[in-house]
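Below: the structure, in structure tokens.
Removed: one protein chain of the complex. Kept in place: all other protein chains.
And now, subunit A:
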Amino acid sequence: MKILVAVKRVVDYAVKVRVKPDRTGVETANVKMSMNPFCEIAVEEALRLREAGAAAEVVAATIGPAQSADTLRTALAMGADRAVHVLHDPDPARPLLPLAVAKILRAVALQEKPGLVILGKQAIDDDCNQTGQMLAGLLQWPQGTFASKVLLDKEKQKATVEREVDGGIETICLKLPAVITTDLRLNQPRYATLPNIMKAKSKVIKKVTPEDLNVDIRSDMEVIEVTEPPKRKAGVILSSVDELLDKLKNEARVL
């Protein structure tokens, strides 16, 4: 069985994000970019399933400009077998939204025919949390989102997924092929070791375009402006209860 893992190149989680002065988007030039943390967890889970014998091959896929190949190389250095790079140059006014991403991944999945597609639950740049769900809908496959545990039964072609939901943990059983999205507690991703980095150099990255896949990614949404949220006013330290009462009465007018 093959596992397809979708990964995204985003601004590094530890970087302090700034809005560009022209307010067209967020500053990404000269800023450290890395693989989305949830996508790292997805790659790790796929690798563990392969190591447990439940899958034979792990294929990493990404959609983005030439630099996104770095993210695929990270996935390959972690241990993925091959990669697919769907080339797409981003337009800040019309960014690639989850529906378009899901359509592209559907096309890739129909070509690769995996038994399982694993994605991160959301990307840390847009926080959409939609791609996995939309992909499952487009493919008409079952979905196990916010996975905190995945157990694969190869013979029965079923996946048991524990999901982190508001009320606690929900356990569901999915018939393969299926879509799983990863949550934080699913696993601790491995480091890219030097031997694996060396092996990754000879692994294949197939390059395609959305046109090759016959996917129309025209977006109906246009980004008009990106601004920072208004600055929070500093808190005031009061020196007595009388002062507090006065402020509550006369400034906040809640008394």
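Brief remarks follow.
One rule holds in what follows: a residue touches a chain if its C-beta (ideal position, glycine included) is under 8 Å from a C-beta of that chain, and two chains touch if they have at least 3 such contacts; residues count from 1.
Everything below uses one rule, namely that contacts and distances are computed from a predicted model.
You can't see one chain of this complex, but its UniProt record names it "Probable D-2-hydroxyglutarate dehydrogenase, mitochondrial", from the set "Probable D-2-hydroxyglutarate dehydrogenase, mitochondrial", "Auxin-responsive protein", "Methionine--tRNA ligase, cytoplasmic" or "Large ribosomal subunit protein bL17m".
The missing chain, though absent from the display, is touched by one residue of A:26, A:151, A:197 or A:223; that residue is A:197. From the options A:140, A:188 or A:227, the residue with contact to the chain not on display is A:188.
Subunit A meets the missing chain through residues 12-15, 30-32, 34-35, 37, 40, 70, 74, 77, 188, 191-195, 197-198.
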